[in-house]
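Notes for the one structure printed next.
Note that one protein chain is taken out, while the other chains of the complex remain in position.
Showing chain A:
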């Protein structure tokens, strides 16, 4: 019994050491973001003599952070809403009518998950350029196109477990398909919707390449886009670059702090299925 206890203690210590190693990049980023340029030059391992917020003031302003944050928020919220609404509707249609056509369309959505972004990127930009859709509306539509597959797949799995007799009973009561879906079925899909939302939020919030090709205009940049330019400008000024990076990840860490259980559960469900 004693040996077992000691073994557990060793594991606990090992865990803590590993956790500290895992956190060390964040720790070093934050500590150094409070240093002056000179102090950074001298040594990156020690704590700053005086914590200065000057870097943050400059970085916040150069990143135009409130606006950039709002741009990211706008794109993410709209794209995820569009994905949830249209993927759940499509999955509902496919699972309720069944048949050969539905089988083929479902396979088409699933097969599209095999296609890496780089293999469609060039014609995509060209087509949307010709349609004059290289703007936020076009970007949200693209997110639906790329995000629908996994989301439909997840919704479809749950929908096949909801008995059709529910729909039939509602039909007898005189409800049409839209009413049945939105009033009866969609509320039952809430757990999947949470998973779908989490997976798509993480992806879209952090996405760099697609927005860099589609909305590369001043004033519309999302956080990753703005960060890319900001970092390029300040490579030799680490104290500013680090303050900028810290600002960029603070919102994510705060949300993670509150929703960690749901987030980890959502991600594991999304990848295991």
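Side notes on the structure shown:
To be clear about the criterion, a contact is a pair of C-beta atoms (placed from the backbone, for glycine too) under 8 Å apart; a residue touches a chain by one contact, two chains touch by 3 or more; residues count from 1.
Methods note: contacts and distances are computed from a predicted model.
Going by its UniProt record, the hidden chain of the complex is named "Sugar ABC transporter permease" among "NADH-quinone oxidoreductase subunit F", "Sugar ABC transporter permease", "Outer membrane protein beta-barrel domain-containing protein" or "FtsW/RodA/SpoVE family cell cycle protein".
Screening A:103, A:145 or A:191 against the full complex identifies A:145 as the residue touching the chain left out. Check A:59, A:75 or A:89 against the missing chain and you find that the one touching it is A:89. Think of the hidden chain as still there; on chain A it touches residues 8, 11-12, 14-16, 18-19, 22-23, 25-26, 28-29, 32, 40, 43-45, 82, 86-87, 89-90, 92-94, 97, 105, 108-109, 112-124, 126-127, 141-142, 144-146, 148-149, 152, 176-178, 181, 202, 205-209, 224, 227-228, 231, 238, 241-242, 245, 248-249, 252-253, 256, 260, 263-264, 267-268, 271-272.
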